[in-house]
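Written below as C-alpha cells is the structure these notes are about.
A single protein chain has been omitted from the complex, and every remaining protein chain is retained in its original position.
Right after this comes chain A.
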Amino acid sequence: MSEPILELRGINKSFGAVHVLHDVDFTVRAGEVTALVGDNGAGKSTLVKCIAGIHPTDSGEVLFDGRQVSIHGPKDAADLGIEVVYQDLALCDNLDIVQNMFLGRERGKAGVLDEADMEQAARRTLASLSVRTVKSVRTPVAALSGGQRQTVAIAKAVLWDSKVVLLDEPTAALGVAQTRQVLDLVRRLAEQGLGVVLISHNMNDVFEVADRIACLYLGRMAAELPTKDVSHSQVVELITAGRSGDLGIARPDMAAV
C-alpha cells in the first residue's frame, strides 16, 4: 500500500445551522485512484471545496505529505500541489481557453502576459489529452460544447505539476469516447504517482479505475475500502443506507438525525 499524500482527520463543516460534514476522515494515497462516492447531497463537493480552501472547515486537521498544513484559500491548496476540477464552479465563459487554463497563475514578466508561452503550454496539454476537436486555444470557452469545456477544465488541472488531483464528476457531461479518455487519464495520473480523487455516480467507472472507494453517507464517512474487497451491490448499499452487512455506519438511523 502506498503512502498517504493527503489525510483529513475529523473534518466538520456546517453552513449556518446545516451540519454538512461530520467528523470526516479521508485519505488520498500517492499513485492510487480513490473514488469518493455518495448520494446527491452527501457532501462530496463540500469535502472537495474544504480541501481546496474554498470553504473554511469548522474543525479537523489536514496532513499533506505527513505534515500538518492549514489551507486558507485556493492559492494555499495550489501551492501544495492540489488541483481541483469543480462540479459547479465552471470556467469563465468570457475568457478563452488559454486565459482559463492559466487563470490566477498567468505567465509573464512584471505582470505583462507571455501569450506565446502560455499558448504553447496549453496546446501541448490539450494534445496530451488527445483533444482534437478544439480548433484554437484562443476560442472563447462560451463557444465550446459541454464536453469540450469539461476537457479544458481537466486540462487546466493537469497543466500544473501537481501531487493531488480532485475531479468532481468530471465525466458527467461527456460522451462515450471522452469519458473513456478521462478514465484513461485518471489511471495515467495515478501511474505517474499522483494521488487522484474521482467523484462519480457511475459504479462501472468507479470499479474500473479506483484502487479504493470512500463512501460518504449524509456527511459521514461510511466506509473507506480497497475496491477489490467490495462488490457493486455493497457499495450501492453503503451509498443508499450507509451500511452493508458489517460494513458502514453502525446505526444509520441515528446518523440520519
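Keep this in mind: a contact is a pair of C-beta atoms (placed from the backbone, for glycine too) under 8 Å apart; a residue touches a chain by one contact, two chains touch by 3 or more; residues count from 1.
Keep this in mind: contacts and distances are computed from a predicted model.
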### Summary
Matching the hidden chain's UniProt record against "DNA polymerase III subunit gamma/tau", "Heme chaperone HemW", "Elongation factor 4" or "Ribose transport system permease protein" returns "Ribose transport system permease protein"
### Task
Pick out which of A:A78, A:I97 or A:V134 touches the chain that's been left out of the picture.
A:A78
### Summary
Across A:G10, A:G41, A:P56 or A:G108, the one contacting the chain not displayed is A:G108
### Message
Using the document's contact rule, name the residues of chain A that touch the chain not shown here.
### Response
52, 54, 73-75, 78, 84, 86, 89-95, 99, 103-106, 108, 111-113, 115
